[in-house]
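Have a look at this one.
Certain chains of the assembly are absent from this excerpt, and the rest are unmoved.
Think of it as A and B in the order they're written, each chain with its own count starting at 1.
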Amino acid sequence: MRFMVEMTVNLPPGDHSALLAREREYSQRLQRDGRWEHLWRVAGRYANVSIFNVGTPDELHELVSGLPLFPYMDIRVTALAAHPSAIATEEER
Amino acid sequence: MRFMVEMTVNLPPGDHSALLAREREYSQRLQRDGRWEHLWRVAGRYANVSIFNVGTPDELHELVSGLPLFPYMDIRVTALAAHPSAIATEEER
């Protein structure tokens, strides 16, 4: 099942390179195993729009709350369902 | 370039089957030609989350304002950029 997750990052100014490297590694591992299906930057803002494909809301929470940047984020979650007019590719179903 | 478009439908109660059939046909034509890349229902609401892949904001406006349901929709548009941590498949780039 899919969830749209919108994340806005509020990092205090400073050097966060180690934290950001961990965030990147964490994010790419989830993208590779297919659970973080899409990841886009919101143009002009320190924010992203993501689509997660997980088995349960519990799994979604485990993944999102495990983000190294989680303590610095405002997060909005929207549960998605199949749209009756969607022509999804087989992988999307 | 991609835009997230969130559409909320406010149809007055009544029979709108002809209008909805045209909406469906219009939407599926754009999905088939690849410009309406993703279409999800917001679970529990008469709303959707869509990703459009178009050449310009002008093209986005032409597509969205041509929706048969356009006069009945509240719409929020978010311009998307590539995320530096995204491992997009080739087709997504």
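Assume a contact is a pair of C-beta atoms (placed from the backbone, for glycine too) under 8 Å apart; a residue touches a chain by one contact, two chains touch by 3 or more.
On a predicted model such as this, the values are computed, not experimentally measured, just so you know.
Undergrad: Count all the copies in this homomeric complex, not only the 2 that are shown.
TA: Taking the 2 displayed chains as part of the assembly, the whole thing totals 10 copies.
Quick note on the criterion: only the chains that are shown with their structure count from here on.
Undergrad: Go ahead and note the Å separation of the Cα centroids belonging to chain A and chain B.
TA: One centre to the other, that is 20 Å.
Undergrad: Applying the document's contact rule, which stretches of chain B touch chain A when the two form their complex?
TA: Interface residues on the chain B side: 2, 4, 23-24, 27-28, 31-32, 38-44, 48-49, 51, 78-87, 92.
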